[in-house]
Each structure stands twice: as structure tokens, then as C-alpha cells.
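Here the complex is missing one protein chain, while the rest keep their positions.
Order as written gives the chain letters A and B; numbering starts at 1 within each chain.
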Amino acid sequence: MRPVLEITNLNVGFPDGTAAVRGVSLQVMPGETHCVVGESGCGKSVTALSVMNLLPRGARRSADVMRFHDHDLTRMADRHIARLRGDKMAMIFQEPMTSLNPAYTIGSQMAEVLERHRHVSRAKGLDRAAELLGKVGITAPGMRLGQYPHQLSGGLRQRVMIAMALMCDPELLIADEPTTALDVTVQAQILRLLKSLQQQLGLALLLITHDLGVVARMAQRVSVMYAGQVVESADAKALFAAPAHPYTRGLLDCVPIPGKTAPGEPLGSIPGVVPRIGEGYVGCAFRDRCAYAAPACKGEIPRNRLSPDHETICTRSGA
Amino acid sequence: MNPRSISTSLGLLIVGGVLAIALGADLLAPHDPFAQDLSQRMIPPRWMDGGTPDHLFGTDQLGRDYLSRLIFGARISLLIGTLTVVTSGLIGTTLGVVGGYFGGRTDDAVMFAITCRPAIPLILVALTVVALIGSSLTVVVLTLGLLLWERFAVVARTTTMQIRNLDYVAAARAAGASTAHILIREILPNILTHLIVVATLEMALAILLEAALSFLGLGVPPPLPSWGLMIAEGKDYMFFSPWVIMVPGIALFILVFGINLLGDGMRDLLGVSARR
Partner (left out) sequence: MIEVKNVFRHFESRSGLFSERRVVRAVDGLSFSLESGDVLGIVGESGCGKSTLGRLILGLMPPSAGEVLIEGQSLITLDRRERARLIQPVFQDPFSSLNPRQRVREIVGLPLAAQGALSAAKQRDAVMDMLARVGLSDAMADRFPAQLSGGQRQRVAIARALVLRPRIVVCDEPTSALDVSVQAQILNLLADLRKDLGLTYIFISHNLAVVEHVATEVAVMYLGRFVEHGPAAPLFATPRHPYTRALLASVLTPEPGVPIPDVGLGESYPDPSNVPAGCRFHPRCPMAIDRCRSDTPPTEPRDGRVTECFLAA
């Protein structure tokens, strides 16, 4: 089976000299959820935005391979990628309020997507919108179509965003922190919805998140990003069972788990801060915070294949 | 260098230049701006027929050196601009910050004052004041200063209302800080950048209004060399000696243009840094 999305050696640099993404490679298979997890500034959102060709002005992007199905995204003209966007590849963002236009009703915004990409009539667009609102678990979709974004709660708005992303039957859905702005009970509802839709429709889902709990419950594959690199990538079960990179382990130790971590006892934590990564940075970016740092960590870092499904960038090979 | 920074630099150059001229007027002016010489009346500027090397911009109807009067006039313009902005800035900022921070009835009163202010006709007030107590530099500054504060008040009020709700103000209150401390140390420094932009706009306006008042005979009294007064005194001669109004007119245009360029540039600069 061929991947829906394939990225090899993606690099993104910003005008101020920061290297936001450094040599990222990842693949998303049809019907698979691939989670990119990392802390703020690790480059996970920039990776998603480069796929959609939505990087801020001045950013430089290069990749050996960046392919969506048969479309070579590295060579395509901007307007051709724009035509794919919202059609075969769709994206949902963290804050649904800023992604919806407050001046238009939900229905007209949803129908417009179909008008733009499929040139169908407004009436057909509204029918499709109502059908999808029902599918994302919104009761009385007919009423919601006539409402404006501010009349909906945060959870409902995110459901609308998801429905809107599904208007043109996308094959790839990129979700950037889709539940971070939501309450915990709503988060669970939205994630359940995403998961069931994905299974029903055979969507490939690229899910960007900082929350390891979300990763564990959603992902088949995981890429852990740190300072612009994928430091570990693995099958989700393997990653949580045997995290190999010291950063992944540190991250897992930081999270309090009810019933597992003893209340009141100190949590594991990662000392120090993320270094500023400029172009041409050599060595492991985690070495100053790592308990296992060795002189070799200042040189080129080897890529270790621990199993066919499990890779890490660390000098402690087979760690 | 992008066009924005070029125009900002130009503004800075003009305002800085006029400021330097005003400060160094005693050294720079070739003649005494008040010295009359009726034998040397209405000499045209040097580059025109009949001009002399002694008077670069010529002389006026009383034989006073026009360049020297222009140089000393810069002093009056900037002095009035600055004093007016300081007066109106103090009034407007105080009202705006107090209204914005306390809200409720206090804010209603401030809003009422802000709404009423533009209904007061500036020229009529100036006319009345001059009729009652005569014209002087102080009268001009106070008239303009007491009437041009509403833009400061509007900006100070809205920015204060935004900052009032930030957590560092809550933290200062919880820390036991006095209201005076909160207004002066926590809020004022954070709205200052916005007020500076307003100040440049108001300064340009004040300088133009002073010229207008002086032209109408309501501004600084002769023989003080104000640019507006120079235009007023020259208006009877403008058909035969157009330079008498063109020289101060162009000077006025350049200074106000420079201040506006600077204000625009500062707004961009401060706007970007405020966005972090």
C-alpha cells in the first residue's frame, strides 16, 4: 500500500535564522492516524503547515520528497496546492473561533467549500452540510446551518470545523491541536468523533499534539519531535512500551497519571530549556538536558533502527 | 532600506533639523530678527532679481531679515507645539486613565467630557479670551492645551481598559500596592507608546492652529516672529512679493510633514514591538 502522505528530509528555515524543521521524514498510510508530538517550538505545527503550503511569508522550505498521493508538493505551483487544500487534504486548527468567519452563517461557510471545489449549487452544498453536521453528532443540523459561529459553544464549533473539513471527502486530514482549547469532557467527545469518522471514511489523519494522553489513545504511529527533528518514531504500542530516546522517556515521566503516580511525590522532570537552533547546528539538541550525554553527542548523531517500526536518533544505539 | 524606514528617517531628519535650528537660533540667525531698517524694505530673496547676499530670504515690510525671523519663528512654533502637547497630554491622559481604570460613574463622567469637548469651537474661544485678556504666548498655549486633550483621553482610556484586566494589575493589587502605584507604575508605562504617537499628531495640529490663530491676530502678538504671523503680515504684499508668504508657508508645511512622517514611523515601530 502506498502512503497518502510521504515526506522525506523536510527542512524549514525562518528569516531570523532559526531552523524550525530539520530533516523531518514521515509517512501517513491510508486509514492510519499518525501523531506528531512535542512541546511548543519543536516544529510540529510548522511541519503541518509546510504540507498545506501555509507557511508564513519569508520561510524557506525544502524537501527531498513531499508527496500527497501522486502530487509532488515540492514542484506544484502555489495555486494548484491551494486547489487541493480543503478538497483532498483538509486541516483543522486549535482555535475554531478564529478559523470560522464571524460574519457568515455556518451553512453558507460550509456550502461555499463545495461551491469552490466542486462547483455545485448552494442548495446541494447546504444539503451536504446538513448531512455532515448530523454525522459529527450535532442534533438539529438544520437549525445550526442558519447560526453564526459566536452562537455556538467551543465544542460545537470544533465539530463544525470537522464537518467543514469533510465536505469534499478528503483523503488526508491534518489536525493541529484540535482539542487543546476545549474542556476535558468535550475533548473526549471530539476525539471519539475523529476516531470513528476516520475508521468509517478510511481517512489518513495527521494529528499534531503536545498531549501524550491524546497520542496514546489515538495514534497507530508516533513521531516525537524535539528542536525541529523527529528524535524517535515508532508504532504507538512500541513507543509507550519501550521509549528509546531519553527525551521521550523524560516526557513520559513528567505526566502525572491518576492511580499510577503517587500523589505528592515529585514528578520526573527535564531540567534546562530547549536551545536556540540555528542553521548548521551539529550534534544532539537534547544533550544539555540529557542524563546520558557523552562527548559523542556533540558530533553527528546516528539514526538507529531498533526494529522495522522503531527508529531513534541517539548516540546510545539500541538504548 | 524599505520605504517605511526611509520616510521615518526623513521625518526624524526634518524634526531634528528644525529643533537644532530653534535651539541654536541665536548663533544661526545672521541678523537681529527684531531690528527694523526701513531703507531695506521688501528686498527679495537672494536668487531673485534685486536680491542681496546679505539677506538670503530677503526682508519684510519693516526691513527685518526674513531668514532670521524664520529661524526665531521655528522656536515659537516648536515651543507652542511642545507646551500645548504637554498641557493637553497631562489633562487627557489623567482623565483617560482614571476613567478607564475606575469605570462606572467616573468613566461615564469622563466619556461625557470627551463627547462635549469637540462641541466647543476653538476659534470662538480664542477670540473671546483674546478680547478679554489680550493676546500672548501663554494665552495661545493655554487655549490650545485646554482644548486639544480629547484624543489623548480617548486613547488613554481604551488602552487602560485593556491593561486593567491583565493579571499583572491583579497581582499588583494582591501585592498590596496602592492605587497610585498601579496607575503610575503598572499602567502608565504600558500605554506610553500609544500616547507618544498621539502626541506627534497633536503637535502637528497645534503648530498649524497656532499659525491659524496668529494669522487671525489671535495668536502670539507682534513683533514676535511666529510663522503664522509672518504670513498674516505679508498678506497685503503677496501679489507683488509672493515670497513673503511662501517662505514661512513652505517652512510650516515641511515641519508639519516631518512630524507626521515621524509619527507614522513611530506607530509602525511601536506597533510591531508591542505585538512581541
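Assume a residue touches a chain if its C-beta (ideal position, glycine included) is under 8 Å from a C-beta of that chain, and two chains touch if they have at least 3 such contacts.
Remember, predicted model here, so these are calculated numbers, not experimental data.
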Tell me which residue among A:266, A:280 or A:308 touches the hidden chain in the full complex. A:266
Going by the contact rule already stated, which one of A:43, A:86, A:107 or A:137 would touch the omitted chain in the full complex? A:137
Among the options B:35, B:48 or B:170, the absent chain makes contact with B:170
Residue numbers in chain A that touch the chain omitted from display: 39-40, 137-139, 153-156, 183-189, 191-192, 195, 210-219, 236-237, 239-241, 250-261, 263-264, 266-271, 273
Residues on chain B facing the left-out chain by the touch rule are 166-168, 170-178, 181, 185-186, 189-190, 276
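Quick note on the criterion: only the chains that are shown with their structure count from here on.
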How big is the gap, in whole Å, between where the Cα atoms of chain A centre and where those of chain B centre? 54
